[in-house]
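Quick one: the structure is below, questions incoming.
Note that this complex is displayed minus one protein chain, with the remaining chains in position.
So, chain A:
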Amino acid sequence: MSYYRSRSKRSKRTKEKSHPSIEQTTKVEKVSMALDKNLSAIKTNLGDSNDVVVRRFNINKDTKAALVYIDGLADRISLQDFILKVSMSNSNRTDQDIENNSVSKKSINYLKEQATSIGEVKDVTNFKDTLGAILSGDTAVLIESYDSAIIASTRGWEKRDVSEPTTQNVIRGPKEAFTENLRTNTSLIRRKIKDPDIRIESKTIGKHTNTDIAIVYIDSISNKKVLDEVRKRIDQIDIDGILESAYIEEMIEDSNSSPFPTIINSERPDVVSAALLEGRVAIIIDGTPFVLIVPALFIHFFQSPEDYYERSFYGIIRVLRYLAFFSALLVPSLYIAVTTFHQEMIPTTLLIDLAAQREGIPFPAYVEALIMEVTFEILREAGIRMPRAIGQAVSIVGALVLGQAAVEAGLVSPTMVIVVSITAISSFVFPAYDMAISVRILRFGFMTLAATFGLFGISIGLFLMLLHLCSLRSFGIPYMSPFGPVNFTDQKDAVFRFPRKLLSTRPRLINQTNTKRQNNYRKKYGRENS
(Lines give C-alpha, C1' and ligand atoms only; values in the text may rest on other atoms or scores of the structure.)
Protein backbone atom coordinates (compact mmCIF):
# COMPACT_ATOMS: atom_id res chain seq x y z
CA MET A 1 0.00 0.00 0.00
CA SER A 2 2.63 2.49 1.05
CA TYR A 3 4.52 1.65 -2.11
CA TYR A 4 1.68 2.80 -4.30
CA ARG A 5 1.17 5.86 -2.24
CA SER A 6 4.74 6.96 -2.64
CA ARG A 7 4.48 6.26 -6.36
CA SER A 8 1.44 8.41 -6.84
CA LYS A 9 3.01 11.19 -4.79
CA ARG A 10 6.07 11.10 -6.94
CA SER A 11 4.04 11.31 -10.09
CA LYS A 12 2.06 14.24 -8.78
CA ARG A 13 5.18 16.15 -7.97
CA THR A 14 6.65 15.69 -11.40
CA LYS A 15 3.48 16.19 -13.36
CA GLU A 16 4.16 19.85 -14.07
CA LYS A 17 7.49 19.25 -15.68
CA SER A 18 6.70 15.92 -17.24
CA HIS A 19 5.75 17.28 -20.64
CA PRO A 20 7.81 16.04 -23.52
CA SER A 21 10.70 18.16 -24.63
CA ILE A 22 8.94 19.07 -27.85
CA GLU A 23 6.68 21.37 -25.95
CA GLN A 24 9.46 22.84 -23.87
CA THR A 25 11.13 24.20 -26.97
CA THR A 26 7.95 25.06 -28.78
CA LYS A 27 6.59 28.53 -28.31
CA VAL A 28 3.96 28.17 -31.01
CA GLU A 29 0.96 26.22 -29.81
CA LYS A 30 -1.41 26.18 -32.73
CA VAL A 31 -0.80 25.70 -36.39
CA SER A 32 -1.08 29.18 -37.83
CA MET A 33 -2.77 30.35 -40.99
CA ALA A 34 0.44 31.53 -42.57
CA LEU A 35 2.39 28.77 -44.25
CA ASP A 36 5.76 30.48 -43.96
CA LYS A 37 5.30 31.04 -40.28
CA ASN A 38 4.55 27.37 -39.80
CA LEU A 39 7.52 26.25 -41.82
CA SER A 40 9.93 28.52 -39.99
CA ALA A 41 8.53 27.27 -36.69
CA ILE A 42 9.23 23.72 -37.79
CA LYS A 43 12.72 24.74 -38.88
CA THR A 44 13.51 26.31 -35.53
CA ASN A 45 12.18 23.33 -33.61
CA LEU A 46 13.84 20.62 -35.60
CA GLY A 47 16.99 22.61 -36.21
CA ASP A 48 18.86 22.43 -39.44
CA SER A 49 18.85 18.64 -39.52
CA ASN A 50 19.38 17.65 -43.09
CA ASP A 51 17.01 14.71 -42.96
CA VAL A 52 14.02 16.99 -42.56
CA VAL A 53 12.55 17.47 -45.99
CA VAL A 54 10.32 20.44 -46.77
CA ARG A 55 8.85 20.24 -50.22
CA ARG A 56 6.83 23.16 -51.43
CA PHE A 57 4.21 22.81 -54.11
CA ASN A 58 1.03 24.47 -55.27
CA ILE A 59 -2.52 23.33 -55.15
CA ASN A 60 -4.86 24.94 -57.65
CA LYS A 61 -1.86 26.64 -59.18
CA ASP A 62 -1.72 29.47 -56.71
CA THR A 63 -2.45 28.04 -53.29
CA LYS A 64 0.86 27.45 -51.63
CA ALA A 65 1.38 24.26 -49.74
CA ALA A 66 4.26 22.23 -48.33
CA LEU A 67 5.01 18.67 -47.42
CA VAL A 68 7.14 18.09 -44.37
CA TYR A 69 8.59 14.68 -43.58
CA ILE A 70 11.74 13.07 -42.33
CA ASP A 71 13.78 11.29 -44.90
CA GLY A 72 14.16 7.64 -44.04
CA LEU A 73 11.17 7.46 -41.72
CA ALA A 74 8.50 8.16 -44.33
CA ASP A 75 7.69 5.65 -46.97
CA ARG A 76 8.98 7.02 -50.30
CA ILE A 77 6.67 5.07 -52.55
CA SER A 78 3.46 6.28 -50.99
CA LEU A 79 4.87 9.81 -50.79
CA GLN A 80 5.70 9.87 -54.49
CA ASP A 81 2.30 8.56 -55.33
CA PHE A 82 0.71 11.22 -53.20
CA ILE A 83 2.69 14.07 -54.73
CA LEU A 84 1.95 12.80 -58.20
CA LYS A 85 -1.76 12.74 -57.55
CA VAL A 86 -1.77 16.16 -55.95
CA SER A 87 0.06 17.72 -58.88
CA MET A 88 -2.35 16.03 -61.26
CA SER A 89 -5.22 17.62 -59.38
CA ASN A 90 -4.12 21.01 -60.67
CA SER A 91 -5.44 20.26 -64.12
CA ASN A 92 -8.66 18.93 -62.74
CA ARG A 93 -9.69 22.02 -60.87
CA THR A 94 -12.98 23.63 -61.66
CA ASP A 95 -13.61 27.16 -62.76
CA GLN A 96 -15.29 27.93 -59.52
CA ASP A 97 -12.04 27.37 -57.72
CA ILE A 98 -10.27 29.87 -59.87
CA GLU A 99 -12.92 32.43 -59.12
CA ASN A 100 -12.62 31.95 -55.40
CA ASN A 101 -8.87 32.14 -55.63
CA SER A 102 -8.49 30.86 -52.15
CA VAL A 103 -8.26 27.53 -50.49
CA SER A 104 -11.77 26.19 -50.23
CA LYS A 105 -13.04 23.31 -48.17
CA LYS A 106 -13.69 21.48 -51.34
CA SER A 107 -10.12 21.56 -52.50
CA ILE A 108 -8.87 20.39 -49.14
CA ASN A 109 -11.30 17.56 -49.22
CA TYR A 110 -10.13 16.86 -52.72
CA LEU A 111 -6.58 16.77 -51.45
CA LYS A 112 -7.56 14.32 -48.77
CA GLU A 113 -9.39 12.16 -51.25
CA GLN A 114 -6.35 12.05 -53.43
CA ALA A 115 -4.44 10.53 -50.60
CA THR A 116 -5.91 7.13 -51.35
CA SER A 117 -2.48 5.60 -51.53
CA ILE A 118 -2.02 6.60 -47.93
CA GLY A 119 -3.76 4.77 -45.17
CA GLU A 120 -4.89 7.41 -42.77
CA VAL A 121 -5.34 11.15 -43.10
CA LYS A 122 -6.31 13.48 -40.30
CA ASP A 123 -6.36 17.13 -39.41
CA VAL A 124 -4.22 18.33 -36.55
CA THR A 125 -4.44 21.82 -35.17
CA ASN A 126 -1.96 21.41 -32.33
CA PHE A 127 1.58 22.28 -33.37
CA LYS A 128 3.13 19.89 -30.84
CA ASP A 129 1.18 16.97 -32.26
CA THR A 130 2.23 17.93 -35.76
CA LEU A 131 5.88 17.79 -34.76
CA GLY A 132 5.31 14.49 -33.00
CA ALA A 133 3.70 13.04 -36.10
CA ILE A 134 6.55 14.18 -38.33
CA LEU A 135 9.06 12.62 -35.93
CA SER A 136 7.26 9.29 -36.01
CA GLY A 137 7.42 9.13 -39.81
CA ASP A 138 4.18 10.73 -40.85
CA THR A 139 4.02 13.48 -43.41
CA ALA A 140 2.52 16.86 -42.60
CA VAL A 141 0.80 18.78 -45.39
CA LEU A 142 0.65 22.48 -44.58
CA ILE A 143 -1.52 24.73 -46.70
CA GLU A 144 -1.53 28.50 -46.91
CA SER A 145 -4.46 30.05 -45.03
CA TYR A 146 -5.61 26.76 -43.58
CA ASP A 147 -5.27 26.56 -39.81
CA SER A 148 -4.50 22.91 -39.42
CA ALA A 149 -1.95 20.48 -40.71
CA ILE A 150 -3.06 17.45 -42.65
CA ILE A 151 -1.20 14.47 -41.28
CA ALA A 152 -0.83 11.65 -43.76
CA SER A 153 0.26 8.34 -42.39
CA THR A 154 3.34 7.51 -44.39
CA ARG A 155 5.29 5.62 -41.77
CA GLY A 156 7.68 3.28 -43.47
CA TRP A 157 11.27 2.75 -42.54
CA GLU A 158 13.86 0.06 -42.84
CA LYS A 159 12.84 -2.85 -40.64
CA ARG A 160 13.79 -6.41 -40.01
CA ASP A 161 11.65 -9.18 -41.40
CA VAL A 162 9.85 -11.62 -39.15
CA SER A 163 12.37 -14.34 -38.46
CA GLU A 164 12.89 -17.35 -36.21
CA PRO A 165 13.12 -16.77 -32.48
CA THR A 166 16.73 -16.65 -31.32
CA THR A 167 16.37 -17.19 -27.58
CA GLN A 168 13.19 -19.18 -27.08
CA ASN A 169 13.39 -22.12 -29.43
CA VAL A 170 11.10 -25.10 -29.77
CA ILE A 171 11.29 -28.29 -31.75
CA ARG A 172 7.63 -28.27 -32.64
CA GLY A 173 5.63 -25.12 -32.91
CA PRO A 174 5.47 -21.82 -34.81
CA LYS A 175 8.86 -20.57 -35.92
CA GLU A 176 8.12 -16.85 -36.04
CA ALA A 177 9.23 -14.23 -33.61
CA PHE A 178 8.40 -10.63 -32.89
CA THR A 179 10.43 -7.90 -34.53
CA GLU A 180 11.42 -4.42 -33.43
CA ASN A 181 8.38 -2.91 -35.13
CA LEU A 182 5.31 -2.39 -32.99
CA ARG A 183 2.84 -2.68 -35.86
CA THR A 184 4.35 -5.92 -37.10
CA ASN A 185 4.09 -7.29 -33.58
CA THR A 186 0.45 -6.38 -33.09
CA SER A 187 -0.31 -7.85 -36.50
CA LEU A 188 1.41 -11.10 -35.51
CA ILE A 189 -0.93 -11.34 -32.52
CA ARG A 190 -3.95 -10.38 -34.59
CA ARG A 191 -3.00 -13.13 -37.04
CA LYS A 192 -3.25 -15.66 -34.21
CA ILE A 193 -6.35 -14.36 -32.46
CA LYS A 194 -8.96 -13.16 -34.90
CA ASP A 195 -11.25 -11.95 -32.20
CA PRO A 196 -13.16 -8.66 -32.30
CA ASP A 197 -12.65 -8.54 -28.52
CA ILE A 198 -8.94 -7.96 -28.81
CA ARG A 199 -8.00 -4.50 -27.63
CA ILE A 200 -4.84 -2.58 -28.37
CA GLU A 201 -4.38 0.56 -26.30
CA SER A 202 -1.47 2.71 -27.29
CA LYS A 203 0.52 5.13 -25.24
CA THR A 204 3.64 7.17 -25.81
CA ILE A 205 6.35 7.13 -23.18
CA GLY A 206 9.69 8.84 -22.91
CA LYS A 207 10.31 12.55 -22.99
CA HIS A 208 12.99 12.24 -25.64
CA THR A 209 12.36 8.90 -27.30
CA ASN A 210 8.56 9.21 -27.50
CA THR A 211 8.36 5.45 -27.70
CA ASP A 212 5.07 3.91 -28.67
CA ILE A 213 3.85 1.13 -26.46
CA ALA A 214 0.72 -0.94 -26.76
CA ILE A 215 -1.27 -2.68 -24.05
CA VAL A 216 -2.91 -5.72 -25.60
CA TYR A 217 -5.65 -7.80 -24.01
CA ILE A 218 -8.82 -9.65 -24.84
CA ASP A 219 -11.68 -7.64 -23.48
CA SER A 220 -14.01 -10.50 -22.59
CA ILE A 221 -11.39 -12.64 -20.87
CA SER A 222 -8.89 -10.32 -19.24
CA ASN A 223 -8.88 -9.51 -15.57
CA LYS A 224 -9.97 -5.91 -15.24
CA LYS A 225 -8.17 -5.40 -11.94
CA VAL A 226 -4.85 -6.38 -13.45
CA LEU A 227 -5.59 -4.22 -16.47
CA ASP A 228 -6.34 -1.15 -14.37
CA GLU A 229 -3.20 -1.74 -12.37
CA VAL A 230 -1.15 -1.98 -15.58
CA ARG A 231 -2.60 1.28 -16.90
CA LYS A 232 -2.07 3.01 -13.58
CA ARG A 233 1.55 1.97 -13.31
CA ILE A 234 2.36 2.76 -16.93
CA ASP A 235 0.80 6.21 -16.61
CA GLN A 236 3.09 6.94 -13.71
CA ILE A 237 6.24 6.36 -15.71
CA ASP A 238 8.25 9.49 -16.23
CA ILE A 239 11.52 8.92 -18.00
CA ASP A 240 13.59 10.44 -20.77
CA GLY A 241 13.81 7.34 -22.89
CA ILE A 242 12.72 3.76 -23.41
CA LEU A 243 15.10 1.59 -25.39
CA GLU A 244 13.97 -1.88 -24.37
CA SER A 245 11.03 -3.48 -22.64
CA ALA A 246 13.26 -3.97 -19.60
CA TYR A 247 12.96 -0.22 -18.89
CA ILE A 248 9.20 -0.55 -18.57
CA GLU A 249 9.52 -3.86 -16.75
CA GLU A 250 11.72 -2.38 -14.06
CA MET A 251 9.46 0.58 -13.57
CA ILE A 252 6.18 -1.27 -13.29
CA GLU A 253 7.21 -4.49 -11.55
CA ASP A 254 5.99 -5.13 -8.03
CA SER A 255 9.29 -5.45 -6.28
CA ASN A 256 12.57 -4.06 -7.48
CA SER A 257 14.49 -5.56 -4.61
CA SER A 258 13.38 -9.11 -5.26
CA PRO A 259 15.72 -11.41 -7.14
CA PHE A 260 12.69 -13.07 -8.70
CA PRO A 261 11.07 -11.62 -11.81
CA THR A 262 7.38 -10.75 -11.57
CA ILE A 263 6.98 -9.94 -15.25
CA ILE A 264 7.78 -12.43 -17.96
CA ASN A 265 8.95 -11.55 -21.46
CA SER A 266 8.65 -13.48 -24.66
CA GLU A 267 9.64 -13.00 -28.25
CA ARG A 268 7.14 -15.59 -29.44
CA PRO A 269 3.72 -14.46 -30.71
CA ASP A 270 2.26 -17.85 -29.81
CA VAL A 271 3.34 -17.53 -26.18
CA VAL A 272 1.88 -14.04 -25.95
CA SER A 273 -1.34 -15.20 -27.61
CA ALA A 274 -1.61 -18.09 -25.16
CA ALA A 275 -1.17 -15.64 -22.30
CA LEU A 276 -3.87 -13.37 -23.73
CA LEU A 277 -6.17 -16.36 -23.95
CA GLU A 278 -5.51 -17.04 -20.28
CA GLY A 279 -6.68 -13.53 -19.51
CA ARG A 280 -3.30 -11.98 -19.06
CA VAL A 281 -2.17 -8.65 -20.45
CA ALA A 282 0.67 -8.08 -22.90
CA ILE A 283 2.69 -4.90 -23.23
CA ILE A 284 4.40 -4.39 -26.58
CA ILE A 285 7.14 -1.82 -26.74
CA ASP A 286 8.26 -0.36 -30.04
CA GLY A 287 11.88 -1.10 -30.76
CA THR A 288 12.23 -4.49 -29.11
CA PRO A 289 11.04 -7.95 -30.01
CA PHE A 290 10.58 -8.81 -26.32
CA VAL A 291 6.98 -8.40 -25.28
CA LEU A 292 6.10 -8.19 -21.59
CA ILE A 293 3.37 -10.38 -20.13
CA VAL A 294 1.70 -9.63 -16.80
CA PRO A 295 0.92 -11.03 -14.33
CA ALA A 296 3.74 -13.52 -14.29
CA LEU A 297 3.65 -16.10 -11.54
CA PHE A 298 6.36 -18.50 -10.43
CA ILE A 299 4.91 -21.35 -12.50
CA HIS A 300 4.93 -19.32 -15.70
CA PHE A 301 8.70 -19.29 -15.72
CA PHE A 302 8.68 -23.07 -15.97
CA GLN A 303 6.17 -23.33 -18.79
CA SER A 304 7.57 -23.90 -22.23
CA PRO A 305 5.35 -23.55 -25.30
CA GLU A 306 6.36 -27.06 -26.15
CA ASP A 307 4.46 -28.43 -23.17
CA TYR A 308 1.34 -27.66 -25.14
CA TYR A 309 2.57 -28.51 -28.63
CA GLU A 310 3.74 -32.02 -27.93
CA ARG A 311 1.41 -34.78 -26.87
CA SER A 312 0.27 -34.59 -23.29
CA PHE A 313 2.87 -37.10 -22.09
CA TYR A 314 5.45 -34.42 -22.64
CA GLY A 315 3.68 -32.50 -19.89
CA ILE A 316 5.45 -34.73 -17.42
CA ILE A 317 8.79 -33.31 -18.51
CA ARG A 318 7.92 -30.04 -16.82
CA VAL A 319 8.70 -31.55 -13.44
CA LEU A 320 12.30 -31.79 -14.64
CA ARG A 321 12.47 -28.03 -14.82
CA TYR A 322 11.44 -27.72 -11.20
CA LEU A 323 14.10 -30.26 -10.35
CA ALA A 324 16.57 -28.26 -12.39
CA PHE A 325 15.57 -25.17 -10.44
CA PHE A 326 16.60 -26.86 -7.22
CA SER A 327 19.73 -28.45 -8.61
CA ALA A 328 20.90 -25.18 -10.18
CA LEU A 329 20.24 -23.51 -6.87
CA LEU A 330 21.48 -26.09 -4.42
CA VAL A 331 23.90 -28.65 -5.88
CA PRO A 332 27.11 -26.73 -5.08
CA SER A 333 25.88 -25.79 -1.62
CA LEU A 334 24.78 -29.36 -0.88
CA TYR A 335 28.21 -30.56 -1.94
CA ILE A 336 29.85 -28.05 0.36
CA ALA A 337 27.55 -28.87 3.27
CA VAL A 338 27.93 -32.61 2.95
CA THR A 339 31.69 -32.64 2.52
CA THR A 340 32.43 -30.15 5.28
CA PHE A 341 29.74 -30.86 7.87
CA HIS A 342 27.83 -34.04 7.25
CA GLN A 343 30.33 -36.62 6.04
CA GLU A 344 28.33 -39.28 7.86
CA MET A 345 25.57 -38.91 5.29
CA ILE A 346 27.70 -40.14 2.42
CA PRO A 347 27.90 -43.91 1.91
CA THR A 348 31.27 -45.14 3.13
CA THR A 349 32.72 -46.21 -0.24
CA LEU A 350 31.86 -42.89 -1.81
CA LEU A 351 33.22 -41.06 1.18
CA ILE A 352 36.60 -42.78 0.81
CA ASP A 353 36.66 -41.89 -2.87
CA LEU A 354 35.81 -38.28 -2.15
CA ALA A 355 38.39 -38.04 0.58
CA ALA A 356 41.04 -39.48 -1.74
CA GLN A 357 40.14 -36.97 -4.42
CA ARG A 358 40.21 -34.05 -2.06
CA GLU A 359 43.49 -35.06 -0.47
CA GLY A 360 45.71 -33.03 -2.78
CA ILE A 361 43.38 -30.04 -3.09
CA PRO A 362 44.78 -26.95 -1.37
CA PHE A 363 41.40 -25.26 -0.80
CA PRO A 364 38.45 -26.00 1.43
CA ALA A 365 35.35 -27.14 -0.45
CA TYR A 366 33.74 -23.71 -0.24
CA VAL A 367 36.65 -21.88 -1.80
CA GLU A 368 37.00 -24.60 -4.40
CA ALA A 369 33.34 -24.32 -5.33
CA LEU A 370 33.46 -20.55 -5.34
CA ILE A 371 36.45 -20.47 -7.68
CA MET A 372 34.86 -22.90 -10.07
CA GLU A 373 31.44 -21.24 -10.08
CA VAL A 374 32.87 -17.77 -10.58
CA THR A 375 35.11 -19.05 -13.37
CA PHE A 376 32.12 -20.61 -15.01
CA GLU A 377 30.08 -17.43 -14.72
CA ILE A 378 32.93 -15.47 -16.30
CA LEU A 379 33.11 -17.96 -19.14
CA ARG A 380 29.39 -17.69 -19.66
CA GLU A 381 29.55 -13.91 -19.81
CA ALA A 382 32.44 -14.16 -22.25
CA GLY A 383 30.43 -16.60 -24.33
CA ILE A 384 27.58 -14.14 -24.73
CA ARG A 385 29.65 -11.13 -25.65
CA MET A 386 32.65 -12.40 -27.57
CA PRO A 387 32.88 -11.96 -31.34
CA ARG A 388 31.73 -15.06 -33.10
CA ALA A 389 35.14 -15.73 -34.63
CA ILE A 390 36.78 -16.23 -31.25
CA GLY A 391 34.05 -18.54 -30.03
CA GLN A 392 35.98 -21.72 -30.52
CA ALA A 393 39.02 -20.44 -28.70
CA VAL A 394 36.96 -19.59 -25.65
CA SER A 395 35.21 -22.93 -25.61
CA ILE A 396 38.53 -24.76 -25.84
CA VAL A 397 39.99 -22.69 -23.03
CA GLY A 398 36.82 -23.18 -21.03
CA ALA A 399 36.78 -26.91 -21.46
CA LEU A 400 40.44 -27.18 -20.57
CA VAL A 401 40.49 -24.70 -17.70
CA LEU A 402 37.28 -25.91 -16.12
CA GLY A 403 37.93 -29.53 -16.84
CA GLN A 404 40.99 -31.61 -17.32
CA ALA A 405 43.80 -29.14 -16.69
CA ALA A 406 42.40 -27.86 -13.42
CA VAL A 407 41.91 -31.38 -12.15
CA GLU A 408 45.31 -32.56 -13.30
CA ALA A 409 47.01 -29.57 -11.75
CA GLY A 410 45.42 -30.58 -8.49
CA LEU A 411 43.54 -27.31 -8.10
CA VAL A 412 40.06 -28.80 -8.03
CA SER A 413 38.69 -32.26 -7.47
CA PRO A 414 36.99 -34.15 -10.31
CA THR A 415 33.77 -34.24 -8.29
CA MET A 416 33.75 -30.48 -8.16
CA VAL A 417 33.90 -30.37 -11.94
CA ILE A 418 30.86 -32.62 -12.08
CA VAL A 419 29.06 -30.43 -9.56
CA VAL A 420 29.73 -27.29 -11.57
CA SER A 421 28.66 -28.98 -14.79
CA ILE A 422 25.37 -30.15 -13.27
CA THR A 423 24.69 -26.65 -11.98
CA ALA A 424 25.55 -25.11 -15.32
CA ILE A 425 23.39 -27.43 -17.36
CA SER A 426 20.50 -27.15 -14.92
CA SER A 427 20.53 -23.39 -15.16
CA PHE A 428 20.06 -23.61 -18.92
CA VAL A 429 16.88 -25.65 -18.59
CA PHE A 430 14.50 -22.80 -17.76
CA PRO A 431 12.43 -21.57 -20.67
CA ALA A 432 12.66 -18.08 -19.18
CA TYR A 433 16.12 -16.62 -18.91
CA ASP A 434 15.10 -14.24 -16.08
CA MET A 435 14.61 -17.10 -13.67
CA ALA A 436 18.07 -18.43 -14.50
CA ILE A 437 19.56 -15.07 -13.55
CA SER A 438 17.92 -15.05 -10.13
CA VAL A 439 19.00 -18.63 -9.52
CA ARG A 440 22.58 -17.76 -10.46
CA ILE A 441 22.66 -14.98 -7.90
CA LEU A 442 20.96 -16.91 -5.11
CA ARG A 443 23.28 -19.88 -5.62
CA PHE A 444 26.20 -17.97 -4.14
CA GLY A 445 24.17 -17.02 -1.09
CA PHE A 446 23.26 -20.65 -0.52
CA MET A 447 26.91 -21.67 -0.91
CA THR A 448 27.91 -19.25 1.82
CA LEU A 449 25.13 -20.48 4.10
CA ALA A 450 26.22 -24.07 3.46
CA ALA A 451 29.83 -23.24 4.26
CA THR A 452 28.90 -21.67 7.59
CA PHE A 453 25.99 -23.76 8.86
CA GLY A 454 25.83 -26.83 6.65
CA LEU A 455 22.43 -28.29 5.87
CA PHE A 456 20.90 -26.21 8.64
CA GLY A 457 22.08 -23.09 6.89
CA ILE A 458 20.65 -24.29 3.59
CA SER A 459 17.27 -24.94 5.22
CA ILE A 460 17.29 -21.48 6.75
CA GLY A 461 18.02 -20.09 3.30
CA LEU A 462 15.19 -22.12 1.80
CA PHE A 463 12.80 -20.89 4.49
CA LEU A 464 13.76 -17.30 3.78
CA MET A 465 13.42 -17.83 0.05
CA LEU A 466 10.00 -19.49 0.41
CA LEU A 467 8.76 -16.74 2.72
CA HIS A 468 9.95 -14.14 0.26
CA LEU A 469 8.35 -15.95 -2.68
CA CYS A 470 5.05 -16.24 -0.82
CA SER A 471 5.06 -12.56 0.06
CA LEU A 472 5.52 -11.54 -3.57
CA ARG A 473 2.63 -10.52 -5.77
CA SER A 474 2.51 -9.88 -9.45
CA PHE A 475 -0.05 -7.19 -10.19
CA GLY A 476 -2.15 -8.31 -7.26
CA ILE A 477 -1.94 -12.04 -7.92
CA PRO A 478 -0.01 -14.08 -5.30
CA TYR A 479 3.24 -15.13 -6.93
CA MET A 480 3.26 -18.70 -5.65
CA SER A 481 -0.30 -19.56 -6.62
CA PRO A 482 -1.54 -22.19 -7.28
CA PHE A 483 0.81 -23.73 -4.66
CA GLY A 484 0.36 -21.17 -1.94
CA PRO A 485 -2.50 -20.28 -1.68
CA VAL A 486 -3.43 -23.72 -2.97
CA ASN A 487 -5.87 -23.86 -5.81
CA PHE A 488 -6.69 -27.44 -6.69
CA THR A 489 -8.28 -26.78 -10.08
CA ASP A 490 -5.24 -24.87 -11.23
CA GLN A 491 -2.89 -27.72 -10.40
CA LYS A 492 -3.70 -29.15 -13.82
CA ASP A 493 -1.26 -26.78 -15.42
CA ALA A 494 1.31 -26.26 -12.66
CA VAL A 495 3.85 -28.98 -12.00
CA PHE A 496 2.52 -31.11 -14.84
CA ARG A 497 0.59 -30.19 -17.95
CA PHE A 498 -2.49 -32.37 -17.82
CA PRO A 499 -4.10 -33.80 -20.97
CA ARG A 500 -6.07 -31.25 -22.89
CA LYS A 501 -9.44 -32.74 -22.09
CA LEU A 502 -8.86 -31.79 -18.46
CA LEU A 503 -7.77 -28.24 -19.23
CA SER A 504 -11.32 -27.04 -19.43
CA THR A 505 -10.92 -23.90 -17.38
CA ARG A 506 -8.57 -20.97 -17.44
CA PRO A 507 -6.34 -20.35 -14.42
CA ARG A 508 -8.75 -19.20 -11.79
CA LEU A 509 -6.67 -16.68 -9.92
CA ILE A 510 -5.80 -14.71 -12.97
CA ASN A 511 -9.32 -14.46 -14.18
CA GLN A 512 -12.11 -15.08 -11.80
CA THR A 513 -15.05 -14.30 -14.04
CA ASN A 514 -14.82 -15.95 -17.42
CA THR A 515 -13.03 -19.23 -16.84
CA LYS A 516 -14.63 -21.63 -19.23
CA ARG A 517 -12.21 -22.67 -21.89
CA GLN A 518 -13.78 -25.56 -23.72
CA ASN A 519 -16.60 -28.01 -23.57
CA ASN A 520 -15.72 -31.56 -22.95
CA TYR A 521 -15.03 -32.50 -26.54
CA ARG A 522 -14.41 -36.17 -25.81
CA LYS A 523 -17.92 -36.53 -24.51
CA LYS A 524 -19.30 -34.86 -27.58
CA TYR A 525 -17.49 -37.19 -29.92
CA GLY A 526 -18.61 -40.15 -27.94
CA ARG A 527 -22.23 -39.15 -28.26
CA GLU A 528 -22.02 -38.60 -31.98
CA ASN A 529 -20.33 -41.88 -32.63
CA SER A 530 -22.54 -44.10 -30.57
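As a convention for this text, a residue touches a chain if its C-beta (ideal position, glycine included) is under 8 Å from a C-beta of that chain, and two chains touch if they have at least 3 such contacts; residues count from 1.
By our rule, contacts and distances are computed from a predicted model.
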**Report entry** Hidden chain of the complex, named as in its UniProt record, picked from "Spore gernimation protein", "Glutamyl-tRNA(Gln) amidotransferase subunit A", "Branched-chain amino acid ABC transporter permease" or "Simple sugar transport system ATP-binding protein"
**Finding:** "Spore gernimation protein"
Report summary line: The one of A:Ile317, A:Val397, A:Leu411 or A:Leu455 in touch with the missing chain is A:Leu455
**Report entry** Option touching the unshown chain, where A:Thr44, A:Gln80, A:Gln404 or A:Ser471 are the choices
**Finding:** A:Ser471
Report summary line: Sole touch to the unshown chain from A:Asp48, A:Glu158 or A:Glu344: residue A:Glu344
Query raised in the report: Can you name the residues of chain A that touch the chain not displayed here?
Result: 1, 341-342, 344-345, 347, 453-457, 459-460, 463-464, 466-468, 470-471, 478, 480, 483-486
